[in-house]
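All protein chains of the complex are present and in place, except for one that has been dropped.
And now, subunit A:
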Amino acid sequence: MNRIDQLFQNKPKDILNVYCTAGYPSLNDTVAIVEALQQSGADMVELGMPFSDPLADGPVIQESSTRAIKNGMRISVLFEQLKGLRSKVSIPLVLMGYMNPVMQFGVENFLQKCAETGVDGLILPDLPMDEYESQYKPLFEKYGLHNIFLVTPETNEARIRRIDGVSNGFVYAVSSSSTTGKDKDMSHQEAYFQRLKAMNLRNPVLIGFGIKDSKTFREACRHSNGAIIGSAFVKAIENSANLQATVKEFVAGIKS
């Protein structure tokens, strides 16, 4: 069974998924951060594959991406880093990134490497659902990889149903109409979260964008199976002198 499905089966509530950019703050920090996240009690990790032009992301993640690229991060390097990962890390790992680098790497080649290194799912925000269904879905299935699509407050019910039907693992509910790291007030999103909950989707739902501390994490968990934290974590580790300790402190702070 895919590790993501296993996780939700064992723990349907309060899932903490932490995002960090691969190759950041230093090129070879990637695996150490994933390990530290697991040890600190994170339930899942979303690793960002840096891209020069990340349209859905705000300044914090864009800057971390720029720095990671300067550090020498690229998809082939990431797969090298992930090679021994599964002997140390058992929590689910999702890769997030934009289509262009994946296309240049070769989609099937990419999916095969994901399967080999123990990646469980993918978030490719600029992959159109139609193209996924018509071209890539059988490949994702062949390599046992879940593909996770986003819904937003502006997504209508029919489309949410379609997205839920095509997604595996979980549905990524963007908390507000924004890029990552924006401080939009989540309290206005109550109706949207209720609407999602009432739809009784076949997939679990994780809420992301704007989750930054224990208050927003708890708020998100009240409406869903858990939440994804990105920009706040990237900021926290930016100048860390002791990654292990910083990660531990950060996760403890969220769960407090």
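The rule is short, and it goes like this: a contact is a pair of C-beta atoms (placed from the backbone, for glycine too) under 8 Å apart; a residue touches a chain by one contact, two chains touch by 3 or more; residues count from 1.
As a convention for this text, contacts and distances are computed from a predicted model.
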Record lookup, UniProt, unshown chain, options "Acyl carrier protein", "cytochrome-c oxidase", "Sulfate/molybdate ABC transporter ATP-binding protein" or "Tryptophan synthase beta chain" -> protein name "Tryptophan synthase beta chain"
The one residue from A:47, A:111, A:151 or A:220 touching the chain left out of view is A:151
Given A:28, A:52 or A:194, the correct residue touching the omitted chain is A:52
From A:2, A:26, A:39 or A:66, the answer for touching the chain not displayed is A:66
Only one of A:39, A:112 or A:179 touches the unshown chain, namely A:179
Residues of subunit A touching the missing chain are 51-53, 55-56, 58-59, 62, 66, 69, 74-76, 98-105, 125-128, 131, 149-152, 154-156, 159, 163, 174, 177-179, 182
